[in-house]
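Missing here: one protein chain of the complex. Every other protein chain is in place.
Take a look at chain A:
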Amino acid sequence: MSVLDVLWEDRDVRFDVSSQQMKTRPGEVLIDCLDSIEDTKGNNGDRGRLLVTNLRIIWHSLALPRVNLSIGYNCILNITTRTANSKLRGQTEALYILTKCNTTRFEFIFTNLVPGSPRLFTSVIAVHRAYETSKMYRDFKLRSAVIQNKQLRLLPQEHVYDKINGVWNLSSDQGNLGTFFITNVRIVWHANMNDSFNVSIPYLQIRSIKIRDSKFGLALVIESSQQSGGYVLGFKIDPVEKLQESVKEINSLHKVYSASPIFGVNYEMEEKPQPLEALTVEQIQDDVEIDSDDHTDAFVAYFADGNKQQDREPVFSEELGLAIEKLKDGFTLQGLWEVMS
């Protein structure tokens, strides 16, 4: 089981999660905690607390802790500051977060109820930026500029543990001879003949590491997570002893990584917030048995594009000479435009 397939924190937008899911996972750290933040879109008029971790933003109501949101950075399309209308503050500057999660777009608006404090904007935007610019730690990469002059370009928190020469990549008929770099974050292979033919596989994206028989003989097979595209990569290392030794090394590093993942999101706050556990309010168990199927429709309030879960497929429009979203039956492009303008 790869770390990734249980890692949902940065890749999902969830509503009204359980207290278990509110807690930080291994490798996740709380970066900032802001009191008096209003979720202007879904809970206008309700005072809440915003927690910024290295993987997601959590908002929960102070009055009802089970009213909460968890927004993973990977879903965020865009963060802007705009003017919003808050019940508690009136017209005020607010943080707009546009997200896309499983083809559904959600929009979130947060308002800082403490006037004149830009911290809400600065810390969320900066941490998201830090997340965006550290994708090499987490993303499966093909043919990227990770190799320069046959050397691995190291990431800030990365250390090379081993370098294995003579590794054949079995993705083509004749195979490609290359080199493995094994670090604390990922495995990188590159072709000796072509620096830009390479693969960077963070442990985060590894689903399984096996030795399997292939038409080239015994080979190391790395299966990447579903999220990254479910690639199956075959590598051949001669002799077999060396292959087994390498697999053992990779496996143990993978285990170490899974226990405490390095996500690479670094953001220094001047004042350290309290640990998340100290801040989370224990949810009071209701006496009444709640039917777990009865999901809240809380997410409805956050739709970015009306009650539309999914975009229709694109088609080419002769009228504009551009690709457009397929029109609903009975609509014409001109009709739509003229109604609007």
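Here, a residue touches a chain if its C-beta (ideal position, glycine included) is under 8 Å from a C-beta of that chain, and two chains touch if they have at least 3 such contacts; residues count from 1.
Please note the rule applied: contacts and distances are computed from a predicted model.
Choosing from "Transcription factor bHLH78-like", "Protein PTHB1", "Alpha-1,3-glucosyltransferase" or "Phosphatidylinositol N-acetylglucosaminyltransferase GPI3 subunit", the protein name stored in UniProt for the chain missing from the display reads "Protein PTHB1".
Summary of contacts with the chain left out: across A:Val160, A:Ile211 or A:Leu333, the touching residue is A:Leu333. Residue A:Val67 is the one among A:Val67, A:Ala94, A:Ile237 or A:Ile250 that touches the chain not shown.
Considering the complete assembly, chain A touches the hidden chain via residues 41-42, 63-64, 67, 74, 77-78, 98, 100, 102-103, 115, 132-135, 139-145, 148, 169, 171-173, 176, 191, 194-197, 199, 227-229, 231-233, 296-298, 300-301, 303-308, 311-312, 314, 316-328, 331, 333, 336-337, 340-341.
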